[in-house]
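A protein chain is absent from this complex, but the other protein chains hold their places.
After this line comes chain A, so read on.
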Amino acid sequence: MTGIWPCPLDGHEYWFGSDRGRMARLLILPPLFAEANRCRSLLTAMIRQLDDCGIDAFLPDFPGWNESLAPLQKQDLQNWRDAAQAATDHWQITHFLALRGGAELCPPALPGFTVSPLSGKKQLRSMIRAQTILEREAGRHRRSEELLQMGLQDGLTLAGFQIGPAMLRDLLEADAAAHSSAEELTIDALQLSPPWLRAEPGHDPAQAEEMARAICARLGRKLIFNTIEV
């Protein structure tokens, strides 16, 4: 269930998922930065459940993510959007599932689902706020605006993530988390206790199963509908 995929920006990246040449092929765009770590366990468990439901699902690393050797501070949102499109083409993806900040990366022509989409702007606000609190604890009083201006010049380390000026600019302007043709799955509908909010990552097989079931039901309907239309 793992392998290397030819990410166009740096040659190769790791991916996790199941590829059995099936009709439904789901690209998973996880939350960004710290929220990604909190959701990885849920997403990998969900992929195994989707596999059992007959859905191929792909959770690729993009440059600067997870096992990637590419430096995060050199990345910007456009790099990741290009990677999302390349992954879509590479695996002949039929739908995406984007969680939180991952919604900023959805390939525009692809149908799919979002879960609690978070705009880049809000994501950045939260990360800078966390940094101001950490700075205050270290005896340095820096306002969010001051940190942002410093970052736009030289980059910033936010919660351990090295974010370059280009990424900061992109996040500041990214306010289009809502994907026009995406169906938003609410946390209530998924009966999900939001894992991206958890202070510590957890493992919850029941939630993974619930998410997989919800996606199977919707993808099944969509595929039947598309077949009838054709």
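The working rule: a contact is a pair of C-beta atoms (placed from the backbone, for glycine too) under 8 Å apart; a residue touches a chain by one contact, two chains touch by 3 or more; residues count from 1.
Quick note on the criterion: contacts and distances are computed from a predicted model.
Enquirer: Among "RNA polymerase subunit sigma-70", "ATP synthase subunit b", "Signal recognition particle receptor FtsY" or "Acyl carrier protein", find the name that the UniProt record gives to the complex chain excluded from display.
Expert: Its UniProt record gives the name "Acyl carrier protein".
Enquirer: With the missing chain put back, one of A:Leu9, A:Cys53, A:Leu134 or A:Ala166 would touch it. Which one?
Expert: For the chain that is not drawn, the touching residue is A:Leu134.
Enquirer: Of A:Ser41, A:Ser126 or A:Gln162, which sits in contact with the chain we cannot see?
Expert: Among A:Ser41, A:Ser126 or A:Gln162, only A:Ser126 touches the chain that is not shown.
Enquirer: Spell out, residue by residue, where the missing chain touches chain A.
Expert: These residues touch the chain not displayed: 34, 122, 125-127, 129-130, 132-134, 137, 143-144, 159, 193-194, 197-200, 202.
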